[in-house]
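Here the complex is missing a single protein chain, while all its other protein chains stay put.
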Amino acid sequence: MSEENITLTPKDFATDQDVRWCPGCGDYSILKQVQTIMPELDVPKEDIVFISGIGCSSRFPYYMNTYGMHSIHGRATSVASGLKLANPNTSVWVVTGDGDGLSIGGNHLIHLLRRNLDVNILLFNNEIYGLTKGQYSPTSPVGQVTKSSPMGAIDHPFNPLALALGADATFIARTADRDPLHQREMLLRSHKHKGSSFLEIYQNCNVFNDGAFEVMTDKKGRPFTTLYLEHGKPLVFANGEKGIILDGLKPKVVNLGADYSESDLWIHDEHDQTKAYILTRMFEDPQDGLPRPFGVLYSEERPLYEDLLEGQLVSAKAIKGEGNLDALIAGSNTWDVK
Amino acid sequence: MSEENITLTPKDFATDQDVRWCPGCGDYSILKQVQTIMPELDVPKEDIVFISGIGCSSRFPYYMNTYGMHSIHGRATSVASGLKLANPNTSVWVVTGDGDGLSIGGNHLIHLLRRNLDVNILLFNNEIYGLTKGQYSPTSPVGQVTKSSPMGAIDHPFNPLALALGADATFIARTADRDPLHQREMLLRSHKHKGSSFLEIYQNCNVFNDGAFEVMTDKKGRPFTTLYLEHGKPLVFANGEKGIILDGLKPKVVNLGADYSESDLWIHDEHDQTKAYILTRMFEDPQDGLPRPFGVLYSEERPLYEDLLEGQLVSAKAIKGEGNLDALIAGSNTWDVK
Amino acid sequence: MSQHEVSKVTILFSGDSGDGIQLTGSEFSHTAALYGNDLSTFPDFPAEIRAPQGTVAGVSGFKLNFGSEAIYTPGGSVDVLVVMNAAALKKNLSDLKEDGFIIANSAGFDKRNLKLAGYPDDSDVLSELRESHRVLDLDVTKLTREALKDSSLGTKDRDRSKNMFVLGFLYWIYGRSLDRTTQFLETKFAKKPEIASANITVLKAGYHYGETIEASLPRYIVKPAKLEAGTYRNISGNQGLAIGLIAAAEKSNLPLFYGSYPITPASDILHELSRHKNFGVKTFQAEDEIAAVTSAIGASFGGNLGVTASSGPGIALKTEAIGLAIMLELPLVIVNVQRGGPSTGLPTKTEQADLLQAVYGRNGEAPMPVIAAHSPSDTFSTAIEACKIAIEHMTPVMVLSDGYIANGSEPWKFPNAKDLPTINPPKAKLDGGEYLPYQRDEKLVRSWAVPGEAGGEHRVGGLEKEENTGNVSYDPENHERMVKIRAEKVQRIANSFTPLEMEEGETSGDILVLGWGSTFGAIKVAVRELRGDGVHVSHLHLRHVSPFPNDLEELLKSFKRVLIPEINNGQLVKLIRDQYLIDAKSLCKIQGLPFRSSEIKAAVMEEVRILTQMQES
Partner (left out) sequence: MSQHEVSKVTILFSGDSGDGIQLTGSEFSHTAALYGNDLSTFPDFPAEIRAPQGTVAGVSGFKLNFGSEAIYTPGGSVDVLVVMNAAALKKNLSDLKEDGFIIANSAGFDKRNLKLAGYPDDSDVLSELRESHRVLDLDVTKLTREALKDSSLGTKDRDRSKNMFVLGFLYWIYGRSLDRTTQFLETKFAKKPEIASANITVLKAGYHYGETIEASLPRYIVKPAKLEAGTYRNISGNQGLAIGLIAAAEKSNLPLFYGSYPITPASDILHELSRHKNFGVKTFQAEDEIAAVTSAIGASFGGNLGVTASSGPGIALKTEAIGLAIMLELPLVIVNVQRGGPSTGLPTKTEQADLLQAVYGRNGEAPMPVIAAHSPSDTFSTAIEACKIAIEHMTPVMVLSDGYIANGSEPWKFPNAKDLPTINPPKAKLDGGEYLPYQRDEKLVRSWAVPGEAGGEHRVGGLEKEENTGNVSYDPENHERMVKIRAEKVQRIANSFTPLEMEEGETSGDILVLGWGSTFGAIKVAVRELRGDGVHVSHLHLRHVSPFPNDLEELLKSFKRVLIPEINNGQLVKLIRDQYLIDAKSLCKIQGLPFRSSEIKAAVMEEVRILTQMQES
């Protein structure tokens, strides 16, 4: 099978259905990158499954020529859990939105993360409810004016990566729709991670929340507002002009050159959970000049839920022997009537 | 009203209903402490409301002679949100269990925490489903044998305080059923905190999970396994023999005396979120000799959701004037038919 | 040039989502209303937010039915079809009457548009069409550009006003004044006078174009309708519902708490309510539907009027909590703006298929009043009645609306606030005696003590409760008694209903058409017309679907045959058959679309045929 797969191209992963997102929507770019990396996974096409909830982003499976389910709002993660347990051989991708995954579906998400099933979660964060035509979401900033918050949203938003870390996620990462190369790298990393991968993708909804990530995604500002993390590498940004040091527990921006060199900087260690925590918190307060980190903030190896379950099935068989239906039906206590 | 209240005693907060927990259940102690602090709140009895979900712990409201609701499983937090918004003058207490609050009710909990309504959440964590007679819960350790996990639970448990912190809680604290004085202090602190207070209470279920917190609650072991936090004070435990220092980002146990004095130790700062994160993680790995912290791990002032909402009502009235029903019904576009 | 007088006309404006169709339609409606016509409108959005331009999926429509007589529906088949591109024609042609008339923007029929619409790109669709229909094609794009040749606006901005050309042209056909739209444009673009003036120029150009090519076209006169005198406004179903809720809150002196999670087609209620914070309205966008309904329950426990709304999938999620509200006996209003199901179904389409869920869809014996609105403006009084029942009978109430009512609109002779019914919450009398939360009055209604009220401290919950005290009780007889009391309490609500009134026809006879909800207009029109033709048929429309009115049985049994049209696979008919053991017949349409009166007429005629046959044999 995988032999055949070698000859597959991104086009083989497109369906014949018209893609129905608004022209200009960030979802197109993500679809393209996902289709692009598919042939590189070395997984037979028939073993790939896309599961989504409801939302603009959740239309995704219809456009992937793999197995797929457009389920119900908020439940992609729990559908995926059952699927993965039933059929551990599959490569399961969950596509969800900030509403689908963090509002109605928040609970299934954090439970999936703690259980650590080997599922790749792509959270399309556009900080808005797109499909229902523009209400604020759990990631919309305070003050955002939307159809349901004409005087500005008053809900303190989630920090999705901090939440995932708090739920003991084993892989958290961030990328953006406008950065196809980085996206591809992150998609591949998500795939490679054995365990639940939580990838937040900043996605522009040009109809209801255009420019939400402008500062972070436009060409000019980007070097100063974003930080690209690489394991083992110092935290450098602003085209190499600035770096970040850890002053006690506080990250601080420093200018490289006179006073600081790269060797003084915080070296990114994907496996340090406390550092990851600090990175997730480089988020709320743009005034402090800290850029927002992209890349893999944290990764950890932890036993897979499906392996543990499978292990119990195997050892149950080892201990009790393969199930015998007649013995089960009879139970341990029978008598005869003649 | 509060004048009358001065004369109230804990007994005034008991109802005539028989308390129906199992003899020996840790819930009794919590009930007692809660009834004890009530007169100290300086809140008229009729302004106090207890809201619970379903579970042994959730029977709590029936025993409190205040307003109360024993709602449905997992929804105490969302019921409480509506109540607090409707009636901001009330002192709202949510009583929930590890199943009620973290399994079925996990989503409402994290959303309440991020919104920061002024509600006091008491999570009775007994690491088991009591009322349904003993299945493992989202806080049960891996390997726990219960009715639904005869070969041991395989679910990596939540770290409730880390989860709450990840959800941007403004107050997180821990106490235990067997420590009435500390409990009382924490209950009062929860009450005083303006914002959502998340108090985890270790509670022994002597029928289905007896001794789950033995190491932390029994008299002999306790000094070595527990750490009592006080704002501005060094992290000392083991009857003053040991302390904790921060070695970079890692907490480390040191012996006080020869090499270390109290002034070398980590000084607890309730308002430092990163330190709080490290404290929440002093949890998983007993081998490293770190005690489990009790007390207020983190507190922060953030605007209250109900105040922000009220603010919008006030400014809407200021801008548009008090609503005029006739004008609303007519709208902006009318015509006459003669 | 001919000038026909007609009593009503149905126009369907259609084109690409970006063509300004909704604005064109609503402006025409306003002008018609001001002129004195009665009318009814219905928008038809594409399912996608922005479906690809030029495709059938991307077509936006606005249907308008206006007349010199009373109008009850946005109309069935279309008299005048306005199509801005080929896709609009493709989608809507089947809707056109045989002798209907097409106005087409020929610029929308170029190769690209034909292809996108799925026509062969070398076909001359409009010419072919002319063989069977009356077609007027005009190159709106070109005409607009010409009208604006002196404007300083860029091409894009100029082209954007092309809908005004069509509108102006239609104003000419129907002899309407441009005043209202001119004013509207001036206000709307007050800050961009250039755009305002361009639009007005094009509007006039369209009107004048009509005059110029006059000779070849029929003009219609639709005289003002004989409407009841008074002041009117236009109102959609979701708007009416929202302001009805605010009115009920005012009338009951309770703050309104609205806990909701967005869902099509109910979200607009949230949007509307969130704009009225100066009425003290608290809107809470919850994390999901369960939090929406439970926060509303918490709010009601706290002394507010708790309301929640959703559509099918969201209502399904609320059912457990509704059961709790039934046990708590607290006021709660749940609005279901129904849409096509099952599951996610057809989210942007209308349906009436959640009736049985409303009546029966809960665990245990959990009766709850269910009332249905029958038209956009009717939602206002339905909302008020629902709140009145919820508060005065201390019970959750389900309100059924649907996508058709929610998005449709019609003129409404609105009432004065002072004439609205008063609502009296059964507040507990806390006079020092013991407060028994489940003691009841003669309507079996308990009294309501609210946190903050000294002496009213009490506990409620979802476990079965002892009569009077409300304490938890596992006693077998008590449970049976409480189940019966809860059922009887809901049943007694029917005692306060006003007597049933026929919509059309006598209270007995051959055939009764029994409807509920948004089938109202189509049934009304059908029965009227049939009665005009001498058919012995009457129309009764149910607002109260649970409990049924006490006088329903007698009425039903006074007819030889009962026909129940529904936009579902037959649901009310099941309730009626069960309760009254009459062989009521079901007429179903399950297409995400409302009935046409012609469909109902045909079904009635079939009943007539059966009756005749029976009488002959």
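Chains here go by letter, A, B and C, matching the order in which they are written, and residues are numbered from 1 within each.
We adopt the following convention: contacts are C-beta pairs under 8 Å (C-beta built on N, C-alpha and C of every residue); 3 or more make two chains touch, one makes a residue touch a chain.
From a predicted model like this one, the values you see are computed outputs, not experimental measurements.
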Candidates A:Q33, A:N65 or A:T280 - the one touching the absent chain
A:N65
Among the options B:Y129, B:Y202, B:F237 or B:Y305, the absent chain makes contact with B:Y129
Can you work out which residue in C:A266, C:I326, C:I423 or C:L587 touches the chain that's missing from view?
C:I326
Full-complex contact with the absent chain, from C:S177, C:T212 or C:Q591
C:Q591
Even though one chain is not shown, subunit A touches it at residues 1, 15, 17, 44-49, 51, 54, 61-62, 64-72, 75, 78-87, 89-90, 107-108, 111, 309, 312-313, 316-317, 319-323, 325-326, 328-331, 333-338
Kindly note down the residues of subunit C that lie in touch with the hidden chain.
47, 57, 311-313, 315-317, 319-320, 323-324, 326-327, 338, 340-349, 351, 353-354, 356-357, 359-366, 461-464, 474, 476-477, 479-480, 483-484, 486-487, 568-569, 574-575, 577-579, 581-583, 589-593
Using the touch rule from the top, list residues of subunit B that touch the missing partner.
18, 20-23, 54, 56, 70, 72-74, 103-104, 106, 129-133, 135-136, 138, 147-151, 155, 207
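Going forward, only the chains that are shown with their structure count from here on.
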Two chains sharing the most C-beta contacts
B-C
Taking each chain's centre as the mean of its CA atoms, how far is subunit A from subunit B in angstrom?
29
Subunit B and subunit C have mean C-alpha positions lying a whole-number Å distance apart equal to 45
Distance between subunit A and subunit C based on Cα centroids, please, to the nearest Å.
40
Among subunit B residues, those touching two or more other chains are 107, 111, 309, 312, 316
Listing for subunit C: what residues touch at least two other chains?
277, 287-288
